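For this view, one protein chain was removed and the others were kept in their places.
Per-chain numbering from 1; labels A, B and C assigned in written order.
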Amino acid sequence: MQKLSDRGINLLFQSGAILLALLFTTIVLVLSDAPPIEAYRNILIGSFSSWKQFSDVLVAWVPLLLATAGLLVTFTAGLWNIGIEGQITLGAIFCTGLLRLTLGGDVPPWMAISLSILAGMIGGALWAALAGVLKTFGGVNEIFGGLGLNFVATALTLWLIFGPWKRPGIGSMSGTEPFPMELWLPQIPGLRLSVWSILIAVIGIAIIYLLLQGTYFGLKLKAVGKNMRSAYILGIPTTRYMMSSFLICGLFAGLAGSIQVVAVYHRLIPSISSGYGYLGLLVAMLVNYQALWSIPVSLFFAALNIGSIQLPIVLKLDSALAGVLQGSLVLFVLIMQGARSRFTKRLLR
Amino acid sequence: MTGISILIGLAGIITAAAPIVFATIGETITERAGVINLSVNGTIILTAMVGFATAVTTGSTLLGFLAGMLVGGLVSLIIAFSSITLKQSQVAVGFVLALLCRDLAYFLGNPFMGLSGPRLSNFHIPLLKDIPLLGVLFFRQDVMTYLSILLIFAAWIWIFRTRPGLMLQGIGERPAAAFVRGANVNLMRYVYTVIGGALVGLAGPVYSLSVKAGWKGTISGLDGIGWIALAITIFGGWNPLRAAFGAYLFALLQWAGLVLQPSLPNIPSQVLQVAPFPLMILALLLVNIGNTEWIERTLAGLPEDVRRLIAKILRSLRASPPASLGVPFEQD
Amino acid sequence: MKKSVIWRLLSLLLVAVFVLAACTPAATPPAEETQPPAGEEPPAAEGLKFGMLLVGPFNDHGWSQAHYEAGEYVEEKLAGSEMVYVDKVNPADRPGTTPAQLAESVVQQGATIVIFNSDDMKDSALEFAQANPTIPVIHASGDSSWVDGADFKNLPNLINIMGRMEYGKMMAGCAAALTTQTGNIGYLGPLINDETRRLAASAYLGARYCWENYLDKDPADLGFKVTWIGFWFNIPGVTSDPTQVADDFFNSNFDVVISGIDTTEGLVEAKKFAAEGKAVWAIPYDYIGSCSEAPEVCLGVPYFNWGPAYLENFKAIQEGTWEAHWEWNGPDWSDINNPDTSAIGFVKGDALSDEASAQLDQFISELAGGLNLWTGPINLQDGTPYLADGEVATDQQVWYLPQLLEGMEGQSVPSE
Partner (left out) sequence: MEVSLIGIHKYFGAVHANEDITLKIPSGSIQGILGENGAGKSTLMKVLSGFIQADKGEILLNGKQVVIESPSDAIQHGIGMLHQDPLDFPPMKVIDNFIIGSRLPLFPKKSVVYREITQLQKQFDFDLDLEAYVESLTVGERQQLEILRLLWLGASVLILDEPTTGISAPQKNKLFETLRLLAGQGKTIIFVSHKLEDVEQLCDRVAVLRQGKLVGVEVPPYNIESLVTLMFGKLVNLADRQDTCTETPILRVEDLALESPRLRIDHVNLEVREGEVIGLAGMEGSGQLLFLQACAGLVRPIHGRILINNKDLTGKRYHVLMKEGVTYLPASRMEEGLVMGLTLNEHFALAGENQGVFIDRQAIQEVTSTRIKEFNIKGTPRSTVESLSGGNQQRALLALMKNQHSLILMEHPTRGLDIESSIWIWSKLKNRCSSGSAIIFISSDLEEILHYSDRILVFFAGKVSPPIPAEATHVDQLGQLIGGKGWDKLGLPDLQL
């Protein structure tokens, strides 16, 4: 009985959080003289009304899920890897770099693509390793080290696009010269979606799920995240584990960046990371660091991003609304979590 | 460049850094009380919009600044409530707010895009403005810049020279000891979080009504400044003077980047613009590395004199955060 | 374990809430049923829906707003026409989307023509045009449909439209030269590429001409400095701050700033300096209404007027006479500010003196009379001769200008 009512209370608070987030967003909409129901309806239509649109949601979902998957590892190790944006960017840079090398050579396309994805993963991991070294050997908080590295990564992208990798004749925000079709991850005809990238995402999250749930590595990482000193005394090489978590997250971030290059933009563009790193942090927080739940939640977030495009088209509204909804959802879930534990504590007394 | 134009350029740095000064001092005060407000980036964008919108609607810059402080205070109140009362992670809540406030600003700020609004004009302080060098540098600025300079010293005096300021240090350092000495720790944390948040909230209107006058939505050139301000707070070692130095150094590097552009034709401008970040990381590295275990171990293996010398250097660089930063206080 | 049950229920609830929201106005049938899928022949409607993809906010008082208002112009002039637009079409503001994908969205809303308004959308415009051969695609800026261009892509349904802003910039340069008291003009540049180089160079040519011919001064005494911020607008920590750049110009003896970027910092800062009693001026860019933020220091604005070109193309499309071509439209020299005929224009600002105004008019009429400032001798910044004495630049030579010109200060080429 106790358990059941516990769940009931939990459910009550969680649905309360969602309702509050909806209420908040609705108020924001009303404040700007917009019809709330219409707005929500259009977001839904924009993401789920046709297979084509849903495939666009999936295109956005893949890198978001990969970023989230990586972040679950660093979160487990108690690290706030805010530098993931830069890690995605470096992944894209390395991926682009390798693809450029294969241009005009005799490398078969499948090999070029695989190699470039691998290179991207390495690039992401290297950038994460930098944040990791700063954290574990330099004592620099990963939030600040990561933020700084994000800026450096952005600058690096711009420099490459306007400098060494500029398109013949011009240098512009549109990025580097697009790669020929052979170097794209094969797409489903008529859609921008690639079965391969879906496969990569699903395998990726499955690996993370297994890693965190079933292995000694995952358990040790959890111990490091919860209490580094105790973990060390229990015999876990904490430095190595923290570095590993950075590296794994970097691999996944780099993978997300590679997907952005080989499956979405087919070139390096200035904001290649598309904010997926920050959004992934929100998803990871919302799912309370449980790998499997990040699948539907990241899908929902991707749908909000894609569906909100309808807002300017149909209702002349700014699509920043999607961000408002995403942010308020996480905020209210956090607040309600706190409210719930306060509430149950009071009940106990 | 002539001497006078360098001087004027430097004066411009003091203006350009003013909003960052407000934000870092605000954050320093909040963190001194043991609370991290990670929402700075979103708060600055939101308050820049709100401040501008208010000023445009009412025609009063003063109201614009007050509106910014109000919104900044409200945002930090959410952080205070969820972290102090509800015991949720400050970092998580702050980060969410950083994103939420930014999008909220873009969504709600649409009607005010590109409007021509009031702007704070410079106010030359009579007599003082004619002091050679200093006059140009310090006394031909606008009111908010003067306030930003005053705030640096006021914050420093408050934290290090007044009784409540010492208590503030205590609250962030060892809340239990502060409690025994009569402090209502959680109330004080609320107060300082909101005061700090209001100061951060002032940074927004200082941009939109003075330094980067106007509101242009996503192209206002504000996204990112809050993260920079946060990094400067850490760089400043929770000391207003050092934090202000960081803010000025940052603005100086930005300025140097564009002044040097013609003389360094082979260095892309992005590289110069990004220079402050590696520098900041380096600075963070220097202040923190003395606290790491491997340095202690390595030092132990070195000959006596070398060891003492390095240890001394590292100690002089070290800046330790308030011991209870981010740790909730529970009175049993 | 307990947690996951909660989350399962929670997500169910989420879905329920959204389905509810979706179903509430059940009277409206889902949108896609009424719309033809992309690629198919649109139904014969008397009106015409055109899609517009704007790189920036539609109300940015700059480049994007100029396009947006051109769309409104078409709506007004072409009976039954309707614009469907998406603004902020850039990966930073719309993560995870490509302009091609957004173009599909506007087509889904019924648009039968799509306008891509930025150079940055080049690849997407090509991709979209290729994938949707029955939809006419207009790409504002770019050279893909220029048969004699360096980057010709032979696509039957894609055209590029660009205004000959070189003239606008020359007028801006001239107004600046006629006004400057210090003889130093600052040019606030975005990033360095062919387009931005030729525009900055045109401004310089205009300035030098008026300086030399109307003021009888030595071109060597004219200072013209370009400072690039590194992007079309300010991104903290990545680009230089245009506010700082403008301030720096005004502080170091430059009294006129010509803007080449999307935002109006040059003007805004001039207003501030003027309020302190300094004699400074600024010239914004892109949008006819740009002076409104600070008319008292505005010498005028060279602007794009996209409306007539759009209108003409739409009409041709409706009549079925439209085919691929390349447009680089100059001003209507009989009236450069005629909203129905002139592709670019220059409106004078309140701050332009009567004398300068008269001289500027004279300059404009000289241009109208055939004066071509892109005539040799012109040397590149490093001294290499570009145009021999009397040699007139071809369109290609202007379009693909490799460096700034001799006499201009500032970076020419992004480093390799």
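Some points to look at:
To be clear about the criterion, a contact is a pair of C-beta atoms (placed from the backbone, for glycine too) under 8 Å apart; a residue touches a chain by one contact, two chains touch by 3 or more.
Everything quoted here is computed from the prediction, not taken from an experiment.
Across the whole complex, the hidden chain's contacts among the shown chains comprise A, B. In the complete complex, the residue from A:12, A:27, A:203 or A:233 that touches the missing chain is A:233. Taking the complete complex into account, B:179 is the one of B:179, B:245 or B:329 that touches the chain left out. As for the chain not pictured, it touches subunit A at residues 214-217, 219-220, 222-223, 226-227, 229-237, 348-349.
For subunit B, the residues in touch with the chain missing from this view are 161-164, 166-167, 169-170, 173-174, 176-184, 296-297, 300-301, 304, 307, 311, 320, 323, 331-332.
One rule holds for everything that comes next: only the chains that are shown with their structure count from here on.
Remark: subunit B and subunit C have CA centroids separated by 36 Å (rounded to whole angstrom). Inter-chain centre distance (subunit A to subunit C, centres taken as mean C-alpha positions): 33 Å.
Between subunit A and subunit B the centroid-to-centroid distance comes to 28 Å (mean Cα coordinates, whole Å).
Each of the following residues of subunit C touches two or more other chains: 88, 92, 230, 232, 235, 237-238, 414-415. Touching of two or more other chains is recorded for residues 151, 154-155, 158, 162-163, 318 of subunit A. Residues 28, 31-32, 80, 82, 134, 137-141, 143-145, 147-149, 151-152, 154-155, 158-159, 162-163, 278, 281-282, 285, 317-318, 320-324, 326-328, 330-331, 334-335, 337-339, 341-342 of subunit A touch subunit B in their complex. Put simply, subunit C touches subunit A in their complex at residues 2-7, 9-11, 13-14, 17-19, 21-22, 24-25, 30-32, 58, 84-88, 90-92, 94-98, 100-102, 104-106, 109, 118-123, 150-151, 191-195, 230-232, 235, 237-238, 400, 414-416.
Only residues 38, 78, 81-82, 85-89, 91-93, 95-97, 99-104, 106-108, 110-111, 224, 227, 230-231, 234, 268, 270-271, 273-274, 277-278, 280-281, 284-285, 288-292, 294 of subunit B touch subunit A when the two sit together in their complex.
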